[in-house]
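Every protein chain but one is kept in place in this view of the complex.
Chain naming follows the written order as A, B and C, and within any one chain the residues start at number 1.
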Amino acid sequence: MSSRFRASLLFLGAAALTLAACEREEHHSRSKPIGETVPAGSSPQTIYPGGSVPPALDARAKLFNNNANAISMGQTLYQQMNCVGCHSHGGGGMGPPLMDDQWRYGGRIDQIATTIAEGRPNGMPAWRGKLTEDQIWDLAAYVRSMSGLPSKDAVSSRSESMSGPTPQTLTAKPQPTNSDAAPQ
Amino acid sequence: MTRRATAILPLLLGACSYQHYQSAFGNAAVEDSQFLILFTIFLVVCVVMYVLVMGFMLLGFLRSRGAAEANVVETGRHHHSHPLMRTALIGWTALIGVGLAALAIASFFTDRSMAKAATGEKLSITLTANQWWWDVQYNSSDASKTLRTANELHLPVGVPVRITLASNDVIHSFWVPSLAGKQDLIPGRESDITIVPKRTGIFRGQCAEFCGAQHAHMALVVNVDSYPDFIKWWDHQLQPAAAPTNPVTLAGYEYVTTGPCGACHNIGGTPASGTVAPDLTHLASRRSIAAGTLPMSEGNLYGWVEDPQSLKPGVKMPTIGLEPGQLHAVVAYLETLK
Amino acid sequence: MTDVRADAFDAAPARQSERERVEAENRQLAEERKKIARDGPKLKGEKLAARLDLAWRRPRGIIGWLATVDHKEIGRRYIITALGFFVLGGIMALLMRLQLAQPDSNLIGAERYNQLFTMHGSTMMFLFAVPVMEGVAVYIIPLMLGTRSTAFPRLNAFSYYMYLFGGLMLWGAFVLNIAPDVGWFAYTPLSGPQFSPGKRADVWAQMITFTEVAALAAAVVLTSTILKCRAPGMTLARMPLFAWAMLVVAVMIIFSMPSVALCSGMLISDRLVGTNFYNAAEHGDALLWQHLFWFFGHPEVYIIFLPATGFVSVMVETFCRRPVFGHAVVVLALISTGILAFGLWVHHMFATGLPRVGYSFYTAASMSVSIPTGLQIFCWLATIWDGRPRFQVPMLYVVGFIVTFVIGGLTGVMVAAVPLDLQLHDTYFVVAHFHYVLIGGAVFPLLGIFTYWFPKITGRMMNDTVGKVSFWLVFVGFHLTFFPMHLSGLLGMPRRVYTYPAGLGLEVPNLLSTLGTFILAAAVVLFVVNGLISLYRGVIAGPNPWGAASLEWATSSPPPVYNFEHIPVVESDTPLWDVEGELPVVTGLRVDEKEILLTTVVAAAPDLREPVPAASLWPLIGAMAVGIVFVASIFSPWALVFGLVPCGIAFAAWFWPKELKRNPEPVIS
Partner (left out) sequence: MRRVGTAVTVIGVLAAASALISCNKNPAAKSTGPLIYAKIEGGPHALPPAAAAPADDGNWTMPGKNYASTRFSALSQITPANIGKLALAFTFSTGTTKGFEAPPLVVNGTMYIITPFPNYLYALDLTKPGAPAKWTFKPKPAAAAQGVACCDVVNRGAVYDDGKIFFNTLDGQTFAVDANSGQMVWRTQLGDIQKGETITMAPLVADGKVLVGNSGGEMGVRGWVAALDEGSGKIAWKAYATGPDKEVLIGPRFHPFYASDRGHDLGVKSWPPDAWKIGGANTWGWLSYDPETHQVFYGTGNPGPWNPDQRPGDNKWSTGIFARDISTGEALWYYQASPHDLFDHDNVNELILADIPWGNGRRPVIFHPGRNGYFYVFDRRTGQVLSATPYGYINSSKGVDLKSGRLIPVAEKAPKSGRVTRDICPASPGAKDWNPSAFSPITGLVYIPHLNLCQDEGNMQANYISGTPYVGADVKMYAGPGGNRGVFTAWDPINHRKVWEIKEDLPLWSPALATGGNLIFYGTMDGWFKAVDARNGKLLWQFKAGSGIIGQPISYRGPDGRQYIAVICGVGGWAGTIVSGQMDPRDPTGALGFANAVKDLPMKTTAGGMLYVFTLPR
C-alpha cells in the first residue's frame, strides 16, 4: 500500500463525497438575486375556508433555514439595519420580543420574510425596496435563530460585543404548540 | 552614500522596470527611507557571512580531495581533527556574535530615530478597518471640519501625521510599503502609526493581515499632495454632494436616496446617511472603487453597481438587480459626485 | 509455576529457625530460575533467532496488524501516512500557485483559495512535518540505541492512531465542504464565533487537539526510550547526535504543545458555549490567542528543524568517514536552541502595537538563537574539512541543506529587526524565509535521510542516479519557486491573497514561482517513484551498505522483529568503526518473554530487565474512543460528559494489570 496509491484513492473518495457537500457551510454569495418575490405568508393557524390548503413553504427556505453563512450575515444586518434598537438581542423593547416562541404574524421563515418586507401595522417598518430579497431572507434566518429554531451547528454562540442573552448554541429548541406556526 | 546605495538596491533585485507604486523601495517617507538604509546594512552583512560559509564549505570539499592522510576512519585518525579547528570555532563564534550585536544595535538606532522623527504631529487621522474597506476620518479641533471619507488618504508632504488605528470587526493591518512599515488594527485595542511623507506622489497600500474572504481586495490609495493642495482638497471634500441637474441624474438621485443605497452609504447633504459602508459624497474624486478592487472609470462603475458579488465575491454589498434604466441613472448620478 | 511464597510459610512455622527457612527459599528460587530460558553466551545464531522471533512476533492477520506495538511497524506507518499528507499538502500548494500564476485571475474563487492555503499550512505543519520526524525517530532510535523496543510501546501505537484520526478528520472535513478557511494560525476574532460561521474553525481547532495529543504521546515515548533504554556503555557523551536532537525535540514538545492545546480548547469553548476568552468587548483579548499560539508556534518550527540537524549530523559523519567535529559543541548547541526557542515568540507580533522596549528584547533573543545553529554549521563544515566527503545522494542533500538553510537563517536575522519586520512581516518575503528554513532546513535533510536509511528499513538501496536527478530537480525547483518570493514580498505582495492586481511588478516573480512549483512537484514524484521501484528492484543492501558507525547498522536490513540477538555493549561514540569483528554483547535477557534491558540515565549501566507489554487492540480502541469524543465535542458540549464512559473503559482495559508471573529481578552478575 505505497503512499502514492493511497493518496490517489483518498482523492477519488474525496471527489465522490464532495457531491454530498455539507449544505450548512455553503457560501451562497449569489451574484444574481432569486427571481421570486416574497410571498404573502399567512399568520399562524389561519383558517382556510372550504378545505383550501395553506401555501407550500417557499422554495428558498431550505437554502436559508439552516445555513450558517446566511444566519451570520443576518446577525450583521440585524445590528446594522437597527433592528437591535427595537427588538434588542431578542428581548424586545419598542418592538415585540423575538427570542420567545410567540409569533403574531407567523414564525415560518417565509412569513418572517414577509413581515420584514411588508412591515406590520403596529410600527414594524416595511423594508421592501430598502433591503434586497437575499438580505431579507438572511435576516429572517437570523430572527429564527434567536428562539432556537435552526440546528445548533448553524448558529453562532456569541458576537464580538457585550454579552446578551444565553448563547444560541445552548438555547433549547422550543416544543411546538398549536399556536406556534414555526415548525419548519 | 546611503541614499545612493538605497537607490541602486532595486536595480540589483531587477525591480527597476516600473514606478514604485506599492513597493518597499518607494522611499517616499522618512520611515521607508530608514528601512531601506537598515535593509542595505543587513543585506551587506548577510551576503558577506554567506560568502564566508560557502567559501569554507567549498574549500572543505576541494582541500580534502588531495590530502593523503585525512583524519578519517580509513586512516584510523577519525578521532583527530585539524589543530587549528578549535581556534577557528572560537573565531567563528566571535564573528557571529559581533556581527549580530552590530546588526542589533543598528536596528535599535533605526527604531529610535523613527520614533524621534514621529513626534510633534500636526495632523490626526482615525482609520477604522472594516471587512474589506477602510473608513477614514480626518479629525480637527473645530468639530465641524471633521471629514469622513473612505478607501483613500490624502497626506500633506513634510507634515508628520498620526494615524489612530481601530477595527470594527477582525484584525487588519495598515501597510503602505512606499511610506512606512505596517501596524495592525485590532478590535478593542487602539494603536497608532506616525508617517512623515517626503515626496508627493500616488502610492498604494493593502491590508496585510488575513481578514476573511476578500482580504486580497482591501487596498487604499494614498495621495501625498503639497500643503496648499491638501487644504484645498480638504475644504472641497467638506462641501455637500453636488445637487443633480438633469433628469437622468435626478432619477439616479431619487433611486440612491430612497432605495437600498441610502441604508448603508452616506452622501453628504442628502437623506442617504448610512454609516456602515464607504462614504460616497465625493466618490467620483477617488481613484479606485471598492477598496482598490477596480480603478475608477465609468465602465467599472457600471460593472460594480450592477453586480458587486461577481467582482468581489462575499463582499457585504448585495447584488440588487437594477433594471438597465435605473442602473444608467444611478451611475450617471454617482459620476456627478466629484 | 506454583507461587513460591505461599507454601514456604505453612511448613512447621515456629520451631524451624529463620536461617533454615531462608535457605529453603533460596533453593526454591534457584530451582525456579533454572527453568527460565535465557540467552546465555552459548545460545547464538539460528536457534536464538527462532526463539526470539517466536517471543517477539505479533499475532498474525488483521488483528495483529492493528494491535502491533513494534516500533518499526509504527514508525513505518507514521512515515508513510506523513508522506501521504505531504503529497496532499503539495497538491494544495500546486492549486494555490496555479491561481497566483497571473494577476486578477479567477481560476479559484476567494473562499476556495482560503480553504486551500489553510489546508496547505495546517497539513504541512501539523500532519507532515512534526509526525514525519517523530515517525523516523520512533523507527530508528531503538535501533540506534541498541535496544529491542521503545519504552511504552502501546502509548506509541496510541500516538500513531490519534495522529491518523486527526488527519482523517481534517481531510474528511475538506471533502465534506467544512474545511477550515481561517489560516493555519486562525487568528481571533476572525476565527471567533461571529466571523467564522459554521463548524470550519472548530474542525481546525479539534485537529490541533488530535495532533497535539499524538505529539505529546510520541514525545513521552522518545524521552523515556532515550534516557532509559540505551545499550550498556552508551553514556550520554557517547549517545549519537540524532538521539540528542530527538531528546531536545521531545522535551520541547512536552513544554510547547500544552500552550496550543489550551488556546485551541479556549477557542472551541468560545465558539461552542459562548465564553468570552477572545471577546475584546467583554475584556477578553484578541492578542491572548496570538501569545498562546506563537508560544507554541516558534518552538514548533524548531521541533521540525532540530531533528533535521540530527539527520545532517548522521549523514555528515557517515559520508565524511569521521565523527562530527566538536560533539559536545553540537550537543550544547542543540540544548541552547531548544531553550532559546521558548523566548522569542513575540517576533511574530511586531506589528500588533505592543510596547517598543519589549520588542527590543525579542529582537535580541531572535538574533541570538541563530548563534547555536551557526555553531552546528561550523562543526559540520569542520567535519567536511577534516574528512574525505563522498558525494553520494544523502551527502548531496546535506550540501543542498547548507546552501539553502543559511540563506533562510540570514533572512531570519533580517526579520528579527523590528524596523525591517514592520515592512517584511506578513509579506511573501516571510513566505520565502520560512520555506527556506522549513523545506531547506527540514525537508532536504529528510529526503537525504530517507535515502540513507531506506536500505536499513527495506533491505534494498535506492537507485543512485535517479536519486541524483531528483536531488537536482528538488534543488532547482525549490530555488526557482521561493527565491523570487523575496522580491514579490519587497514589491508589496501580502500573504494569503487569492489574487493581486497587475502593474505592481508582481507578474514575473509569481510566474517564476509557479513554474518552480511544478519542477518541485516533479521532483517529489520522481523521489517517490524511485522509492517504490527500489522496494522491489533496488540493489540488495547488506547490514551496513554505507559503512556507517552507529548501532542500527550492526543488525540485519531490514532488522528482525527483536532488532538485536544480543544487546550490544558500546565503548565509544562510533562503535562500528572502533570495534573489529563482533560487537561485545551482554546476555541474560529472557527468550521466552518480550524483555528489554533498562540502563541508568547518565552512565547507561545495566539496571533492570523490563518485561515489554504485548501487542493489544486497546490503544486503537482507546484512540477511537478519544477520537469520537473529540469530533462529537465539535457539535455538543455533552460529548465531553458522555464520552468519558467509552474512554474510561478503553483506558481501564488498556492499563489493566496482567497477572505478573514474578517481579523483574536485579541483574546478578
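Just so we're on the same page, contacts are C-beta pairs under 8 Å (C-beta built on N, C-alpha and C of every residue); 3 or more make two chains touch, one makes a residue touch a chain.
Everything quoted here is computed from the prediction, not taken from an experiment.
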{"item": "Touched by the hidden chain, restricted to displayed chains", "value": "A, B, C"}
{"item": "Residue among B:83, B:120, B:228 or B:271 touching the omitted chain", "value": "B:271"}
{"item": "Contacting the left-out chain in the complete assembly, out of C:43, C:101, C:236 or C:281", "value": "C:281"}
{"item": "Sole residue of B:123, B:166, B:202 or B:248 that reaches the chain not shown, by the stated touch rule", "value": "B:166"}
{"item": "Missing-chain contacts mapped onto subunit A", "value": "79-82, 84-86, 88-97, 99-100, 121-125, 130, 160-162, 164-166"}
{"item": "Missing-chain contacts mapped onto subunit C", "value": "280-283"}
{"item": "Contacts of subunit B with the absent chain, listed as residue ranges", "value": "128, 139, 142-144, 146-148, 166-168, 187-188, 238, 240, 262-264, 266, 268-269, 271, 273-276"}
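Just so it is clear, only the chains that are shown with their structure count from here on.
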{"item": "Euclidean distance of C-alpha centroids - subunit A vs subunit C, Å", "value": "46"}
{"item": "Residues within subunit B bordering two or more other chains", "value": "169, 187, 213, 313-314"}
{"item": "Sequence positions of subunit C contacting 2 or more other chains", "value": "111, 189, 194-195, 280-281"}
{"item": "Interfacial residue positions of subunit C with respect to subunit B in the complex", "value": "109-111, 114, 182-183, 187, 189-190, 194-195, 280-281, 285-287, 320-323, 325-326, 329, 351-353, 356, 359-360, 363-364, 367-368, 370-371, 374-375, 377-379, 381-382, 384-389, 399, 402-403, 406-407, 410-411, 413-414, 416-427, 486-487, 490-492, 494-501, 503-505, 547, 549, 574, 577"}
{"item": "Subunit C-touching residues of subunit B, taken from the complex the two chains share", "value": "13-15, 17-18, 21-25, 32, 34-35, 38-39, 42-43, 46, 49-50, 53-54, 56-57, 59-61, 63-65, 67, 70-74, 78-82, 85, 88-89, 92-93, 96-97, 100, 103-104, 106-108, 110-111, 114-115, 131, 165, 169-171, 173, 175, 177-178, 180-184, 186-189, 191-192, 204, 206-216, 219, 292, 313-314"}
{"item": "In the complex with subunit C, residue positions of subunit A that touch it", "value": "1-4, 6-7, 10-11, 13-14, 17-18, 20-22, 24-27, 29, 68-69, 71-72, 75, 152-154, 156-163, 166-167, 169-170"}
